[in-house]
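What you see is the complex with one protein chain gone and the rest in place.
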Amino acid sequence: MLKLEKRQYDSRRMALLSPLIAILLTLITGALLFSLLGHDPFNALYTFFLAPLSDLYGWTELGVKVTPLLLCATGLNMCYQAKIWNIGAEGQFIIGALAGGWVGLSFPDVETYWMLALVLVFGVLGGMLWAGLAAWMRTHFNANEILTTIMLNYIALYTLLYAVHGPLKDPAGYNFPESAQFGQYITLPPLIGDYRMNISVLFALLALVICWTLLSRTLLGFQIKVLGEDRAATAFAGFSEKRITWWVMLISGGLAGLAGISEVAGPIGQLVPQISPGYGYTAIIVVFLGRMSPIGILFASILLGMTYMGGEMIQMDLNLPKSITGLFQGMLLFFLLASDFLISYRIIPANKLSWART
Amino acid sequence: MHRSLLVFILALVCCNSVSAEPLKVGFVYLSPAQDAGWTYSHEKARQYVQQQLGDKVKTTYVENVNEGSDAERVIYKLAASGNKLIFTTSFGFMNPTFKVAKRFKKVKFEHATGYKTASNMGVYNARPYQGRYLTGLIAGKMTKTNVLGYIATFPIPEVIRGINAFTKGVRETNPKAIVKVVWLSSWYDPAKEREAAETLILQGADILSTHADSPTTVQTAEEKGIYAFGYHSDMSKYGPHAQLTAVVHNWDHLYLNMVKAVLDNSWKPENLWYGLKQGVTQLAPFNAAVPKNVQALVNQAKQQIIDGKKRVFDGPIYNQQGQLAVAAGETVSDKDLLVMDWYVQGIEGKIPSN
Partner (left out) sequence: MDIDLIQNVLYATIRNGTPLMLVALGEMVCEKSGVLNLGQEGMMLMGAVVGFIAAVTTGSSTLGILAATGAGMLASALFAFLALTLAANQVATGLALTIFGTGLSAFVGSAYVGKTLEGLQAINIPYLVDIPVIGKALFGQDILVYLSIALFFAILWLFNRSRLGLVIRAVGENPEAANAVGLPVLKTRYLAVLFGGAMAGLAGGYLSIVYTPLWSEGMTSGKGWIALALVVFASWKAERILLGAYLFGFASILHLIMQGSGYDLSPNLLSMLPYLATIVVLVILSSHKSQSIWFAPKSLGQPYRPQL
């Protein structure tokens, strides 16, 4: 029989291995699932993960998918390091898109790329505003940020719907709930040829580097980590929890807002009722899967970006439902959470059974 | 000997290239293929085409495609993987289709309910509002409370056309009846549709119409013992007593013709708006509860529309404010129908501006 024993100190090796174990377990379960459905598991896994990357278009599209995930996850990571559970990336994404889009659409005749810069800035500000609301409610009223941010997500969504049905609706659009298409000067320029991947992918990588530097090399970063470790110690050390809360929320809101405006000023090209297939929520998985480290988050965003594309490929080639994407994403996180357990505990054979303590 | 061998080989090669690869046709759906609503009507037609043309075509579909940035990728992938004709079946796919059409000049695209065309992109649409008008005639005759309920989705011209056509029909057979409209702000939300239906019932409606993509309204009507009109497809199996008839889209022949046109290289981008006359808009069989004289009335009106003797929006039509919007002897042109954004008289409530 086996027994669990707490390790004396967390295993670093397991910390690195557990995401890999999780991925492996997910692949195995996925293969089993495909077999049960009557498909060749290797072909199915290939179709899901690798086939979408078989041409340059696939790679650039992966970039399109990864950018918002990476931006949101980088921001969320700042919050989660401080154990501030910001679940509102989705809403901050939307409000960022809305704020930037509103500015851009208000001045259609300006013909300089400074307009694009302004639009991006407003996107960031929009996201910061939205996150700031939750930060304010937490610091001033002690309101739990998990619930406030979730509620704000829904309010953001209805605000977007309100805008595209009303004030921002394209007058030349036959009354459909869409904004006018963004003009050339408020559209992000593409990075490679005329594929959809644009310079926002550079923003994402830059943000990753900056945030990592912030966390690992600055006093604020240290304070954030202390808050995450031990709330009481923060006060003892003279750090202001409120200040830290504001910092991390504003940073993550700003990044999510940037992701939002990049999505509408990029691949979508206008404001429409649905601008996010759940990036804000998937980004949460990215942070955990990536072990809250920059390299990890980068890889995790790529992996999860692949799952989005895989779901489409699976439909087109194998006639399997798109919901497999959600299955894989959920499974990944489950297996990761399970494997993480082995960081603090080890499994050893027992000499005698002891059911007593639990 | 060599020459006849050569001819033989040439003949073989030619025959092989004639009975060559099947034509790949792709379909892009907004919602699940079996939703019994809008998407289902296209799926039915896809199956019809596959069945009729057998080995000559290979059809595939992708369902649940978001109208955001994912649509473009799906359409692109279909084009890149050899599909030569792609149907994109929702308005929100218009811009993505247009962008992909620019890249893949050799692929043909057909977009439903939109307005952008290109040298390799056509648009097509049905005229369900004609069917709505006919159901309005029935509703006006059969309502006992003089209140009709209408579950609308988004305040776009297509939906407003439907409401107006229905109301016009109602008022022609029953000048005292009114139509109450509730907005779902969604194409597909059964729980909310249920609430909307019940709300309308509790406000006195005894016959319901819906524009949503699910049979919920018909189901609700069945449960409450009132009547309803199905939409998109024949929903009588969800409400055998409740459904008086349904306004159905039938894309079967249209799609078959389009695919055949691509097969024999005669395809052209067009802007097709087909209705009762071409059989793209149809009415489901009448429920036995519809009195014979009402059935006759409807059939007569239907025939008149098909023959071109009558148009749904022939004047005189008064708008909701009581002003004469369309004079006697005039009609609302197709161009104006496309952007219809005003209510006719007989409707309670305003068109939401946001």
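Brief remarks on what is shown
Order of writing sets the labels: A and B. Residues in every chain begin at 1.
Keep in mind that, in the parts below, a residue touches a chain if its C-beta (ideal position, glycine included) is under 8 Å from a C-beta of that chain, and two chains touch if they have at least 3 such contacts.
Quick caveat: nothing in here was measured; it's all calculated off a predicted structure.
Under the touch definition stated at the start, the shown chains contacted by the missing one in the entire complex are A, B. Of the listed positions A:Phe42, A:Trp114 or A:Phe341, the one in contact with the omitted chain in the full complex is A:Phe341. Contact with the chain not shown here comes from a single listed residue; of B:Leu200, B:Ala242, B:Ala284 or B:Val312, that residue is B:Leu200. Of the listed positions B:Val182, B:Ala228, B:Leu276 or B:Leu337, the one in contact with the omitted chain in the full complex is B:Val182.
Chain B meets the missing chain through residues 32, 34-36, 40, 64, 149, 180-185, 188-192, 194-196, 198-203, 214-216, 219, 223, 237-238, 348-350, 352-354.
Where chain A meets the missing chain, the touching residues are 4-6, 85, 87, 137, 140-144, 146-148, 150-152, 154-155, 158-159, 161-162, 165-166, 281-282, 284-285, 288, 321-331, 333-334, 337-338, 340-341, 344-345, 357-358.
The criterion applied here is as follows: only the chains that are shown with their structure count from here on.
Against chain B, in their complex, chain A makes its touches with residues 55, 57, 61, 64, 161-163, 165-167, 174-178, 181, 196, 263, 266-270, 272-277, 308-309, 312-313, 315-316, 319, 321-322. On the chain B side of its complex with chain A, the touching residues are 60, 62-70, 72-74, 76-78, 80-81, 91-92, 95, 115, 154-157, 160, 185, 338-339, 341, 352-354.
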